[in-house]
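Let me give you the structure first, and then I'll get to my questions.
Excerpt of the complex: some chains, original placement.
Chain lettering (A, B and C) follows the sequence in which the chains are written, and residue indices restart at 1 in each chain.
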Amino acid sequence: MSGASGKQIKKVVLAYSGGLDTSVILKWLQETYSCEVVTFTADLGQGEELEPARKKAELLGIKPENIFIDDLREEFVRDFVFPMFRANTLYEGTYLLGTSIARPLIAKRQIEIANMVGADAVAHGATGKGNDQVRFELGYYALRPDITVIAPWREWTLNSRTTLLDYAEKNQIPIAKDKRGEAPYSTDANLLHISYEGKALEDPWVEPDEDMYTRSVAPEKAPDTPTYIEVEFKNGDAVAIDGKALSPAALLTELNRLGGENGIGRLDLVENRYVGMKSRGVYETPGGSILLVAHRAMESITLDRGAGHLKDELMPRYAELIYCGYWWSPERLAIQALIDQTQSLVNGTVRLKLFKGNVTVVGRQSPNSLYRMDYVTFEQDSVYNQKDAEGFIKLNALRLRLGAMAKQKIG
Amino acid sequence: MSGASGKQIKKVVLAYSGGLDTSVILKWLQETYSCEVVTFTADLGQGEELEPARKKAELLGIKPENIFIDDLREEFVRDFVFPMFRANTLYEGTYLLGTSIARPLIAKRQIEIANMVGADAVAHGATGKGNDQVRFELGYYALRPDITVIAPWREWTLNSRTTLLDYAEKNQIPIAKDKRGEAPYSTDANLLHISYEGKALEDPWVEPDEDMYTRSVAPEKAPDTPTYIEVEFKNGDAVAIDGKALSPAALLTELNRLGGENGIGRLDLVENRYVGMKSRGVYETPGGSILLVAHRAMESITLDRGAGHLKDELMPRYAELIYCGYWWSPERLAIQALIDQTQSLVNGTVRLKLFKGNVTVVGRQSPNSLYRMDYVTFEQDSVYNQKDAEGFIKLNALRLRLGAMAKQKIG
Amino acid sequence: MSGASGKQIKKVVLAYSGGLDTSVILKWLQETYSCEVVTFTADLGQGEELEPARKKAELLGIKPENIFIDDLREEFVRDFVFPMFRANTLYEGTYLLGTSIARPLIAKRQIEIANMVGADAVAHGATGKGNDQVRFELGYYALRPDITVIAPWREWTLNSRTTLLDYAEKNQIPIAKDKRGEAPYSTDANLLHISYEGKALEDPWVEPDEDMYTRSVAPEKAPDTPTYIEVEFKNGDAVAIDGKALSPAALLTELNRLGGENGIGRLDLVENRYVGMKSRGVYETPGGSILLVAHRAMESITLDRGAGHLKDELMPRYAELIYCGYWWSPERLAIQALIDQTQSLVNGTVRLKLFKGNVTVVGRQSPNSLYRMDYVTFEQDSVYNQKDAEGFIKLNALRLRLGAMAKQKIG
C-alpha cells in the first residue's frame, strides 16, 4: 500500500487554511488515522483573516493548544523573498516564483511545530499533480528526515468536487456559500504574489477575463500620469521608499500598493512543472516586479562585471532549485553563499518611473558606485589610455587568428 | 610605435558612413598612409539614405570602382538577429544587443571586399574606449588573420571636436550644418535598434529628455486601446505577422512599426563594457522587444524543459560572447549549434497584446505543442497516476534525508 | 496497485542474459502475465558466449522466432562510447560511465524489437535500488511513450537469494553450479568496462581482493618496461593504433588488451546514485582510460581555448545526464550537437607511454595543429609584439582597479 496509509500515526500537524479542502482533510485525518490533529495556519500576507480559521478548527474539535496561528510576514520577506531577489531570480525567464518561495517557510514552521508538540507526522493539502507537494515534502524531509508525510490528495478517494462536498456535509463541515459552485480558478496568494491556474485558464490560447485580477488595475485603467519613486538598497536588500525606512514586509506591501495602482506585475505564461507536464499560470506580482527592476539597476552601478555575469549564469539554476522545492538543499545554500558574498556593496538609490504597467529606471546613484564619468566620457581624458585597447584586442584575437591560419594554412 | 602607423599600406577598406567623422578618417588615411582608400557603406536599416555617402566619397577622390554600397538588411536579420533571438538573448538581463549584433556582419563584408579588391588593410571609425573597436577587429582577425587594422581614433591626434572640425575645413570636407555644434548624444542605429550614449546621458541619475527618442512614441502618447497581433514561428524564427508571411527584414520592420506606435522597447541602463568601465546607454528596440516576448512564449509550449533550462543557463555566456565581439569564435559557433539543435519544433503562433509600452502574451498554439490539457487538468484524469508523485518525492528527498540524519546522528 | 501488475500484457520483450536471474524473470513473466515472452540478448563485448542464452531460452519454452541475439559491439562503440569520449566525460571527476553508456543502446534495441514483433511491454532485470532501472526505463519511454514497463524486482516477492533459488528449482530452471552460492560481487560488463559492486565491497574502508579483477593485471605484475603506442584521431574519434586502421570495436578491444596488460584502468570509488544514496563501485576500464588521456591530448593542440573551456564547463552536466539515464533527452542531444560541432579539427596522432598503471602523453602532432612554435618560443620572434601585453593587462585590470578605488575612495 502506498502513501502513509496503514502507518500508526500519533499526532499530525496539518497546514490548515480554514477553507473547505483543508477542513475536509482535517476530518479525514481524524477518521483515517485516529490521530490527534494539530492545525497550523500562517499569515504570509495572503490577505485573509486568520481568526475564522481558529474558529473553524475549534468547531471541528481541535483543542485550543493544538491550534497554531502565526504571522510570518516579516520572516517571509526578510529570509526568503529578499535573498531570492538578490539573485534577480526568474524561472524560465519570466516567473518571479511567488508561490515557490513561500513553501519552504511553511514547511519549516510546520516541522518546528511538530517538534514542539511531539508530532510524528505532517500533512498538507496539495494535489498529486503539482509542484507544491514536492516543495512541502522536500522541506519536511530535509528538516526532519524521519517525519511521516500524509498527502491526502494522493491517498484518498475524494478526488471529485461532488465527493468532497458530500464528505463535508456528512461530517458537518460548514461550507461557505460561494464554495458550493466550483471556483473559476485555483489560486495561491501571499505578500509576493497571487496566482491563478486551472479551469478557464487551461486553454493557453484564451486570454483571461479582466475580472479575474485582484491585486492590480489593468494598465488601461491605471493613472494617466506616471508615479516616480526612489527605492533605497543596503547590502542588496531594499530598505526604504522615497526616503522612508520600512521593514521588509512593510516595504513589499508598499511596493504592492504602488505597483497595483499602476497596473504593474501581471504575467501570463506556460511553465514547466517539476513533475513533468506544462502548465498555464497567470500571476500578479506588483511589488516584486518593481523590486526586480530596481535591484538590477542598483547592481548595475555597484556590482563588478565578473561577479554580475557569474550571478547571471547561475541564476537559472538557482531559480530551478527554488521552483522545484530545493530551498533547503546543500546546493541552494552553496549558491546563496555565492550570491550573498557579492551584495555587500549593493548600496544606494534607484529612481523609477511607474506608468500603466511599465517600470522604467530613470536614475541610480550609490556611495559605492563603480560608474566613473571620468573614465567613460567622450571628452578628452587622462585616466584611460586609448592605445591600451590595441594590445587588448590583439591578444584577445590571437587564438582566433591562429585558428584561422590553421584552417587557411597561410600561417 | 603602436598601431598600424609606420606600416606600408597599399589599399585599405574603410567602413564609411558618409558622416563627418569617417570622412575625416578617409582623408587622414590618404594623407597618413598614402594608400588607396576603398569605402564600404552598408544599409543595415539605420534609416539613412546611402547615395549621399557615394557622392561624398566621390567628392573626396574615391574612384567609383572603389565605392561599395550594400543593402545587408535581409542578411542582417536572417543570419545575425534571428539566430541571436533563438537564444532569448539579453546582456546583463536587459540589453537586446542591437549594436553588438551588427558589428560581425560589417566586419565580414568589409573583409570580403578587402579580399575582392586585394586590400591589405581595413579601417573603422570606432573610438578607443568602446566595445565596437573590439567587435570590429575580432571579426577582421578571425576572418582574415593577416589583415592590418587601422583604428584612427587610437592613432591620430584629432581627439577633440575642434581639431576634427579644423581638419575637415582644411581638407575641404563638407560639414553638415547641424554637425557644427556637438551632437547631444552619440547614436548607433540599425534595423534592430537605435542607441544613445554620452554627453547629456553621462550622469546616470538624470532622466533623458523625451525629445531624444526617435523610434517610439512615449507610452504616455501611445494609443489608448491595445493592438492585438499574432506572430507565427517556424524553426524558432518569426515568419509571419497576422497570417501574412514576411521576409526577415520586412518582418522586423513591421514589428518596429507596431512597437514604436505602442511605446514599446525603450530601455535605460548602465552596462559593463568589455574594456572595463561601466557606461550608461539608452536604447529603443521596438520590434526586438516584441520578438523576445513572442519567441519565449512560442518556446513555452514547444520546447522541452531540459532543453529550455539548458539554453537559459548558457544564454548569459552567449550574450557576453556577442557583446564582447566573439561572434566568429569557435565557442559562439558551438553554442549556436546547441541552440539551433533545439529549435526544430519551435513552431506555431503567439498572440500578443501591445499597449502603451507593454507586450503581453495572451495566447499560444502549436502543431507541436507539448502542453497537454489532459495531463494538467484539475479534473479527474486517467493519464497521470497521482501516486507516482510519492515515489518521485521520496527518492528526490533521499539524499536530503541522509544529509539531515548525518547531521543529527539519528539515522 | 503499483507497477504493471494487473495490466493485460500480450507480448513482452525481455532483456535476457541467459543467467539465473533473467531466467527466473522469464518464467515469472509467463506465469504472472500469461503473455508471450520475447528474449533479447545483446553482445556488447561483455565477454560471454551468447549461444547458451539461446539454448536456455528455448529450454524455457521461447519460440525460436521470439529469440533475438544481436552483436551490437560496433554500434555500441561508434554511436555511444565514442560520442561520449568526445566530451572527455567523467562522472564525479573519475568514473568513465562504462555501465551507464550501454543502457541506452539496450533500451533502443529492445524497443526496436518490440516494434517489430508487436509487443506491448518490455521487461528488465535491474533492481529497484540502482541506476540501471532508471536508465532502461527512461530510454523505453523516450523511444516509445506508450510502452508498458515490467520491472520484476520492484513487483515480485522473490527478493532474497533463497526464494529465487527455490523458484528456479520449482520451475526446472537450470542453475549453474557456481551460482548456487552467492556471487561475491555484482558485476556488469561490456566492451568499455567491467564493474564490481556489493557484498564484500560494501564497506568503503576495505580494499578489494586482488583476485576480483578480471580485465587487468595488477600494476605490480605488469611488465617492467614501458609500451609506447600511437593513437590516431579523426574528427575526435580514434581510428588507428600504431598506424593500423581499426573499426571502433576492434580499436577499443585492442586498447583493452594494451591497457589490461599494463595494469591500466582500475578505479575504486564511492559514487552518488541518481536514486539518492551513495554506492561503492570498483571498475576496470583499461582501454577507455587510455582513450580519455589520448583524446584530451589530441584536443590540446587542435582545439581552440574558448571551445575547450566551454566543453569542460558542460562536461559534468553531460556526464550527469548519461549517468542518470537521459541519453535520449532533448538536452543531451543539444549538448551533443555542441560537442560534435567542435571536433571536426580534432585530427592527428598522440604518442603514449603505458607503464604499470600509468598512461603518459609523450607526444602529439596534427595537420591542424594550433600549437605554434614560432609564437611560443623563448627566442626572439617577429610574430608577437610583447608590448601588446601591456594594454591587454591594463584593460583587463580596469574593473579590478575601479573596484579597489571605490573601496578605498581614492579614485
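Throughout what follows, a contact is a pair of C-beta atoms (placed from the backbone, for glycine too) under 8 Å apart; a residue touches a chain by one contact, two chains touch by 3 or more.
Computed from a predicted structure; not experimentally measured.
Visitor: Let me spell it out: one sequence, repeated, and 3 copies placed. What is the copy number of the whole complex?
Guide: The whole assembly in this structure file has 4 copies of the sequence.
Here is the rule we go by: only the chains that are shown with their structure count from here on.
Visitor: On Cα atoms, by how many degrees is chain A rotated relative to chain B, nearest 5?
Guide: About 180 degrees of rotation relates the two copies.
Visitor: Of all chain pairs, which one counts the most C-beta contacts?
Guide: After counting contacts between each pair of chains, the winner is A-B.
Visitor: For the two copies chain C and chain A, is the contact made of the same residues on each side, with over half of the numbers shared, or of different residues?
Guide: The interface is built from the same residue numbers on each side, given that over half of them are used by both copies.
Visitor: Hey, how far is the Cα centre of chain A from the one of chain C, in Å?
Guide: One centre to the other, that is 40 Å.
Visitor: Report, in whole Å, the distance between the mean C-alpha point of chain A and the mean C-alpha point of chain B.
Guide: 32
Visitor: So which stretches of chain C touch two or more other chains?
Guide: 2, 304, 306, 387, 395-396, 398-399, 402
Visitor: Give the list of chain A residues in touch with chain C in this complex.
Guide: Listed in rising order, the residues are 2, 304-306, 345, 368-370, 372, 375, 384-385, 387-392, 394-396, 398-400, 402-403, 406-407, 411.
Visitor: Residues of chain B touching chain A in their complex?
Guide: So the residues of chain B in touch with chain A come to 2-3, 88, 92-94, 127-129, 133-134, 137-138, 141-146, 151, 153-154, 159-160, 186, 197-199, 202-207, 219-220, 224, 226, 266, 268-273, 275-280, 296-297, 300-301, 305, 308-309, 312-313, 315-317, 320, 328-330, 351, 353, 355-358, 360-365, 370-373, 375-378, 380, 384, 386-393, 396-397, 400-405, 408, 410-411.
Visitor: Give every residue of chain B touching chain C within the complex, in rising order.
Guide: 2, 272, 275-278, 303-304, 306-307, 309-311, 317, 326, 329-331, 333-335, 337-342, 387, 395-399, 402
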